[in-house]
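Encoded as C-alpha cells, the structure appears first; notes follow it.
As you look at this complex, bear in mind that one protein chain is not there, while each of the others sits in place.
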Amino acid sequence: MLRYIIKRLLGMIPTLLVIITLAFFLIRLAPGGPFDTDKTLPEEIQLNLDKKYHLDESLLQQYFRYLWQLLQGDFGPSFHYQDYSVNELIETGFPVSLQLGLSAMILALLVGLSLGTLAALKQNTSADHLVMSFSMTGVSIPNFVIAPLLLLLFAVHLDWLPAGGWDSSRPSTIILPVLCLALPQIAYIARLTRASMIEVLHSNYIRTAFAKGLPMRLILMRHALKPTLLPIVSYLGPATAGVITGSVVIEKIFSIPGLGRFFVLGALNRDYTLVMGVVIFYGLLIILFNFIVDLLYAWLDPKVRY
Amino acid sequence: MNIQLVQQKFTICILFLITLLWVGMTFSAAAAEQILRKGNGPEPQSLDPHQSQGVSASNILRDLYEGLISEAPNGELIPGVAKRWQIDESGTHYTFYLREQAKWSNGDPVTAHDFVYSWRRIVNPQTGSAYAQTLAPILNANAIIQGEKDPTTLGVQALDDFTLAVKLQGPTPYFLGLLTHSTTYPLHAVTVKKYGNKFARAEHSVSNGAYQLTEWVVQSHIILKRNSRYWGDAKTRIHTVYYYPIEDQSTELKRYRAGEIDLTYGIPLNQYKWIKKHLAKEFHVAPYLGTYYYGFNLTKPPFKDNKKLRQALTMAIDREIIAEKVTGGGEIPAYGWVPPRVLNYQAQTFAWHKMDKTTRLAEARKLYHQAGYSKTNPLVVEVRYNTSENHKKIALAISSMWKKALGVRVKLLNEEWKVFLANRKQKLTQAFRSGWIADYNDAFSFAELLYSQHGINDTGYNNSDYDSLLKQSAIEKDPNKRRQLLEQAEQTMLADYPMMPVYFYVTKRLIKPYVRGYQGNIMDHHYTKNMHLAK
Partner (left out) sequence: MFRLKNTDITQPVKGRSLWQDARQRLIHNKAALVSATLLLTISLLVIFAPLFSPYALDDTDWEMMSIAPDWDSQHYFGTDALGRDLFVRTMHGGRISLLIGVVATLVSLVIGISYGAIAGYLGGRVDAIMMRVVDILYAMPFMFFVILLMVFFGRNILLIFIAIGAINWLDMARIVRGQTISLKNKEFIEAAEACGSSPLKIIRRHILPNLLGIVAVYVTLTIPQVILVESFLSFLGLGIQEPNTSWGALVNEGAQEMETAAWMLIFPASFLALTLFCFNFIGDGLRDAIDPKDR
C-alpha cells in the first residue's frame, strides 16, 4: 500500500506541471495586458511597470522564474490587486470556498444517499417516482436559475434568510448558498444510489440474508451499504469538479468571497499571477481528491487491492 | 451621624451619580452609533491613492483622505486641508495656507511636506501610477513622468510646515477642481516608506480624512470607522461605514430590499420599471458628467474620408427611444459632446438637432446615398462593444435602427474588456462603443480626448484647426475668451463627425429613506461625513 501511495504522489507531479505550463502560456497569449486601462499610460511608466513585474523578460525566462518561485511556495504578487500578494488572496478565499464546497458535498451525500435508498427500497411506488422526478429536475435546470429563485423567495419575500455575504459566525448566511450548490449533486447522487442499491439488493448474498430472516436495517447497514457506495465513490471525483465549477455561479450570485470569483475576475483583468494561482490550486485539490477517492475505493471493495 | 461620615456618603453618592451619568452617556452614544452600509460595485483594486483606478476605489478614498480642496454636498468647491489660498495675476502661482489643526489618524499633524511627498511620488515613473497625468498642469510634471527630469523639480514646494506653493505650466482655470481628485491627496510619508506597497492595508493605513480603514477583506467587505483626530470630526455623525463589493446589480437590489444595504451603487437596468413603480421614493437620479458615444475609426474604411456616411449614421438613430426605453430610462439624449451643466460652458449641439424625426431620417437617407450606399449596395459594418447587458442592448438597438432606416447590415462583436481595449487602441475597429467620464468639471476634460496626440484618441481624429484651438485655450487667461475657444472647438469637431454621441450619463441609485444628507451632484462625489441616519 505504501508503495502505491508514493507512486501516486510522484505521479501527481507531471499532471501539475502540465496544468501550470498550459495555464501560464494560455493566459499570456491572450490579447491585452494587466495594465491596460482606458486612460493613457505614458511610455516611461509602462516600461517601469513591465520591469517591476518582469514582463520585459522573454516568456521562457518568466516561466522558469515562476516555477522557481512556485517551488518556494510563492504565487507572486497580484497584478491587479496591487496591495496584496496572490498567497494572501488565496488565503482569504480558500477557507470560504472550502467551507462552502465541503458543506455542499456532505449535504449532497447525506441527502442523496438517503433519497436514493428510499427510492430503491420503495421501487416503482409513488415515493420512488417522486424522488426520481426531483432528481431529474435537479440535473436539468441550471443552478443560476434555481439560486436567484430561492434567493427571491427566502431572502426577499419571506425574509427568512440573508440575501448575500458570507459570515461563518452567522449560519443563516451559509444555508442558501450551500443548498443551491448541493442541489444538482443531490439529484445525481440520488439517481446513482438508487440504481446501485437496486442492483445490490437483487444479488444473491442479499437474498440469502433476507432468507435468513435478518431485519432490513441490519441488511442495509452491514451488507448492502458498502457495495452500493462503490459507484458513488467513483463519482466523487467528477462531483468535486462539479462543485468547484458550480461554486463560481453561487459565489457570484450570493457575493461570497471565495476562490471562484477570483478566477473569473483574474481572467478578465489579466491578473496573470492570480489566475495561475487559482488554477494550480484547484488542480492540486482535484488531484488530491482523486487520490483519496482511489484509496477509499480500495477500502470499500475488497477485490481491489494495491 | 458625624459630619465626616455624611461627607463621605455624599462624596460617594456624587461619584456614583457621575459614574452613572458617564456610563449612561457612553451607552447612549453607543446606542446612537450610526452605521451606514453601502453597495460599492466592483472590488477596489487598490486603496493606494496613486494606484487606485475606478469609481469604487475613489468612493472609499474620499472618506479616508482629504485633499487641499473638498466638496460640499451639492458639488461646490470648499476648503479642505487648505483653509484659504491665493492665486497670482498670471494664474500660474498658487499659495495654499493649511489648517494647523489638521491631523493624521495617528495624531501626526498634516503638513505641506506631506503634499510635496505625495505629488512627487505620483509623478515618479518608478511608482508606476496610471493616473500620473492628472498632475500634468503642474510645472515639469510631464517631463518627470517621461523620465526626463527628477521628481524634485516638480513645481511644488513647502514654504513652511503649513504653506504650500504650486507653480503651473500655464493658467489652468480648473486646477482647483483637480485638487479634489484622489491622486492629489497627501500621504503619510513615514508609513509609505516603512511598509512599501502594503501601506494602504487596514493594519498599516494612516489617513487624514473623516474616517480610517479598520478592516479590508477582499471580495467581502471594507469597514471604515470614524477618525476622531480629523479636524472636522465634531460634525461627523456616522460612526462606521461598511462598503460591500457587489458586482451584480440584480444581487445588490435583492440585498437592498432585504434591508442589508442602505445605499446602492446603481440599479439593475432591466428592473427600472419595477423600481419606479415600487420604490419610487427611494430612487435617486442625477445627471453625471459623462457621455456615452460610438466612435468611428477614421483611419480605415468604411469611415475613412467619408464624412457623409458618418453623418448619415449619426442622424439615423433615435436617441429618445434609446434613452427612454433601451437603457432603462432616465438618461439624457446627447446631441453634442460636452454634457450640459459643465461649469462655465454653453452646451453645443449638432446643426440638425431640432429636426423632426421624418425630416431627419430623410436627410440621413440622402446622405447615405451620396456616400455611395443603397439598398442594393448596403453598408456592412462591425460594431464592437465590451461585455455588459447595457452595451449589448444599446448595440442591438442601434444596429436595428440603422437597419430599419438605411438598410445597413451590422455585424455585432462582443469582446471582453481587455481585448476590446487592445483592439480599440490598435485601431483594428470600425465602429466601437465608448464612454467618457470627466475627471474634473471643465469642458477641457472632454475636449482633450479628441486632441490628435491624445493617447486614447481611438477614432484617430486629426484636425489641426481643432488642435490649435485647444492649445490656445490652454494658455488663455480670460475665462470668457477661453470658453468661446472651447465652444468653437467643439463645433468644429461636431461638424466633422468623428464620433456619434448617444446619451449623457445619469447616476441612478436607491437610498433608504432614513439616510439624510445625500445630494445628487454632477461629479457623483459623496462624503459620508455629510450624511446621517434618521432612524
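Note that the chains take the letters A and B in the order they are written out, and that residue 1 is the start of every chain.
To be clear about the criterion, contacts are C-beta pairs under 8 Å (C-beta built on N, C-alpha and C of every residue); 3 or more make two chains touch, one makes a residue touch a chain.
Just so we're clear, the structure is a prediction, and the values are computed from it rather than from any experiment.
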{"item": "Chains shown that the absent chain touches, full complex", "value": "A, B"}
{"item": "Which residue of B:321, B:437 or B:456 touches the chain not shown here", "value": "B:321"}
{"item": "Residue among A:69, A:137, A:172 or A:208 touching the omitted chain", "value": "A:137"}
{"item": "Contacting the left-out chain in the complete assembly, out of B:83, B:284 or B:392", "value": "B:392"}
{"item": "For chain B, residues in touch with the removed chain", "value": "250, 268, 270-271, 273-274, 321, 325-326, 387, 389, 392-393, 395-397, 400, 412-416, 419"}
{"item": "Contact set of chain A toward the excluded chain (per top definition)", "value": "11-12, 14-15, 18-19, 22-23, 26-27, 29-31, 136-137, 139-142, 144-145, 148-149, 152, 195, 198-199, 237, 241, 244-245, 248-249, 263-264, 267-268, 275, 278-279, 282-283, 286-287, 290"}
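Here is the rule we go by: only the chains that are shown with their structure count from here on.
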{"item": "Chain centre separation (chain A, chain B; CA means) in Å", "value": "39"}
{"item": "Parts of chain B lying in touch with chain A, wherever the complex brings them together", "value": "43, 45-48, 51, 53, 125-133, 145-147, 197-198, 200-201, 217-221, 244-248, 250-251, 254-255, 257-260, 416-419, 421-423, 425, 454-456"}
{"item": "Complex interface listing, chain A residues touching chain B", "value": "30-33, 35-45, 47-49, 52, 77, 80-84, 89, 92-93, 148, 151-152, 155-156, 159, 162-166, 252-255, 257-258, 261-262, 265, 268-270"}
